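If you scroll down you'll find the structure; I have some questions about it.
Note that this complex is displayed minus one protein chain, with the remaining chains in position.
Going in written order, the chains are labelled A and B, and every chain counts its residues from 1.
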Amino acid sequence: MSVLSILGVISSAIFSGASLLYATLGEILDERAGVVDLGLEGVMLVSAATGFGVTVRTGNPYLGVLAAMLAGGLMNLLFAYLVVARRANQLASGLALMFFGFGMSALIGRPYVGSRINGLPRYSLPGLSDLPPLISSQFRFDLLIYLALPTAILIAWLLFRTRWGLGLRAVGENPNAAFAAGRDPRWIRYQALFLGGALAGLGAAHLSIAWTMTWGEYMTAGRGFIAVALVIFSKWHPLRAVAGALLFGGAVAFQLLLQASGIPISPFLLDTIPYVLTLLVLIAWGGTRKHAAPASLGRVYLGAEQ
Amino acid sequence: MTDKPSPRLLLKLDPLVAALRYLTIFLVAFALFGLILWLAGKDPLQAIRDTFSSTLGTGYGLSEVVVKMIPLLFTAVAVALPSRVGLINVGGEGQLYMGAWLATWAALTFAALPPWALLPLMAAMGMVGGALWAFIPAFLRARGLVNETITTLLMNYVAPSIVTFFIYGPWRSPLNALYPQTIDFVPAARLPAFFGTRLHLGLILALLFLLLYWLVMKYTRWGLEMRAIGGNPQAARRNGLPLTTYVIAILCLGGALAGLAGMSEVSGIHGRLRPGFSPGFGYMGFLISWLSGGGPLGILIMSFLAAVISTGGDILQIKQGLPFAVVNILLAISLFVILARPSLLTKGKQA
Partner (left out) sequence: MSLPEPPPSHPGPTPLISMREMRKVFPGVVANDGVDLDVFPGEIHALLGENGAGKSTLMKMLYGFYRPDAGRITLNGRPLTIRSPHDARAAGIGMLFQDFTLIPAFTVAENIALFLPRLPAVVDLKAVRRRIEQLSARYSLKVEPGAAVSQLSIGEQQKVEILKLLLSDARLLILDEPTRVLAPHEVESLMQVLQSLRQDGYAIVLITHKLREVLDCADRITVLRSGRVAGALLRAEANEDKLLGLMFEKALSAVQAVEKAEALAQVPALELRGVWTRAEGAGTSLKDLHLSIYPGEIVGVAGVSGNGQKELGELILGVVAPERGSKLLFGEDATRESVRATRKRGVRFIPENPLLMACVPFMTVLENMALTRADRYARSGGLRLDWPAVREDFAQSSRALGYSLPMFAPAKSLSGGNLQRMVILREMMGGPRLILASYLTRGLDVQSTIAARQALLQARQGGSGVLLISEDLEELFALSDRLVVLYEGRIAGPFKPSETDVYRVGRLMTGSESTDVAHDG
């Protein structure tokens, strides 16, 4: 394996990790407010299809990204209505959202299968343009990648340094305490879910508009679930999620590299690497992290008058 | 079962009222789905007409619907049974593939056996395959490490790849280089069909297991204990019920049933193992179980409905150029409606 291919893996890891990171940040917001969103996969699919479609129609990838974020937020609002207003089971509602996303994304994306777009423009890291073009060409990233880390920092700041974040975390730990403190747990959950969906949509937009620049059914291939596992891995902290996303992005990139390098392992078996890795992460950290999870995660909030 | 009528039975509502309520739910769902289709520029009314004529219009059409029902019955019970103890099994798809895989191995390895030996062997292998695939999530859940919802989901992404690997690799048929698949099964490995249709013995098997499911839950001690575990696991543990045993056994049993679905498909319908032979039977089973509340009669009816809808999806694909996946929209909307109004269900689902 040459230096070039290693650099290629790193570059791929960053591309792959960026969309994972956004999705994970979105899920962190959801779960910090006490809601498990298993439907992220469906949300991402719908966002990817919507964003891609808008980009094809308007020729403007930035509009596409915005459309994807909006679509993601709306999908999650649907989910929020079920789990907050109707007090439905979060796991089942999430899965219903996932199926809805499977279908809606196929419907929305149908006219655009096989379409080509130009995607987002890519810029070199400042300072790298001095390096030989073969190397520096590996490190040309689009706007969304550059914004990924700042977004993670922003989310961390929001959660831990602002009144809004304090209230959100309180709702995730103990909605009754938050209510007693004058917060409205329902309204806060709606906000968290909308933002979470928008972030997931951003991740999906990066996938379809900036990286692959295509649309295909089920193209997110389980990233929504990997994000849920990454939330546990990163102990519900946005900054640790960066490390996790890079790790997984690296795994996906590594797998692609192996396939391309002609090593005699069946590509089908290699395909399973990200999921096996996710399972291992869950096994290693799932049990021990339980006490780090927001205390009211997954529980239905019944309101003050019971 | 208590032989005096209990308030709980009365709570079960008049069957007519319940049926009426379900009808309303599906009408709402259909209306919304039709609206979405219309907005997408398609003709929902035509789709409904086509669906009805292909399914209920002819005898053969009806038999095709029942053919689709067979794997759905299996996968629905594969979800419903674990749900009684509070487990959410979304892994029907993966368990189905692994059941098909192991059954195929049996079909290919023991091709010399007579049908009355080979078929039961394949069925057993199908169950083992599915059960083994469910064992890992079951074990993790029993240890309190990871929720089975996400592990079974993730394993759905691994199983088809393993199966495809075998199809492209060791089991590849030398003929038919264009569409990779295994060599054909010997006749002894095929579930017999009847009435000149594609209806096969798997139907009898599926109905049998559905009946067993009903009997066990209603009359046996295990049914009582399972309902207790599903109703209040903490109390069940303190009352001495062996939670770990039940969690592992029941989730594996669910996996086994999904595995049987896989076996029944490759043996009864295809006669070989093909990549991607399941259009989402496992996921549909999940939706069926949740939409019907998990009771045996509900599963029967809902599976039939789902099979009709699935046929409708095929038609939409052929005649109106829509991807098959859009049927998920209809089923998901139905589930949304049910989740939004829990008072309409006769038995609350625990999770």
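The definition used in the following text is that contacts are C-beta pairs under 8 Å (C-beta built on N, C-alpha and C of every residue); 3 or more make two chains touch, one makes a residue touch a chain.
As the structure is a computational prediction, the values presented were derived from the model and not from experiment.
Chemist: One chain isn't shown here. Among B:48, B:188, B:207 or B:228, which residue touches it?
Modeler: Answering carefully, the residue with contact to the hidden chain is B:228.
Chemist: Which one touches the absent chain: A:39, A:167 or A:185?
Modeler: Checking each option in A:39, A:167 or A:185, the one touching the absent chain turns out to be A:167.
Chemist: Which listed residue, A:124, A:137, A:176 or A:212, touches the chain dropped from view?
Modeler: Final answer for the missing-chain contact: A:176.
Chemist: May I ask you to list the residues on chain A that touch the chain which is not drawn?
Modeler: Residues of chain A in contact with the hidden chain: 161-164, 166-167, 169-170, 173-174, 176-183, 290-291, 294-295, 304-305.
Chemist: Hey, which chain B residues sit against the chain that's not shown?
Modeler: For chain B, the residues touching the absent chain are 1-8, 219-222, 224-225, 227-228, 231-232, 234-242, 347-348.
Following the convention adopted for this analysis, only the chains that are shown with their structure count from here on.
Chemist: For chain B, which residues are in contact with chain A within the complex?
Modeler: Residues in contact with chain A: 36, 40, 88, 90, 136, 140, 143-147, 149-151, 153-155, 157-158, 161-162, 164-165, 168-169, 283, 286-287, 290, 321-333, 335-336, 339-342, 349, 351.
Chemist: Can you name the residues of chain A that touch chain B in the complex?
Modeler: 38, 78, 81-82, 86-89, 91-93, 95-97, 99-100, 102-107, 110, 217-218, 221-222, 225, 228-229, 266, 268-269, 271-272, 275-276, 278-279, 282-283, 286-287, 290
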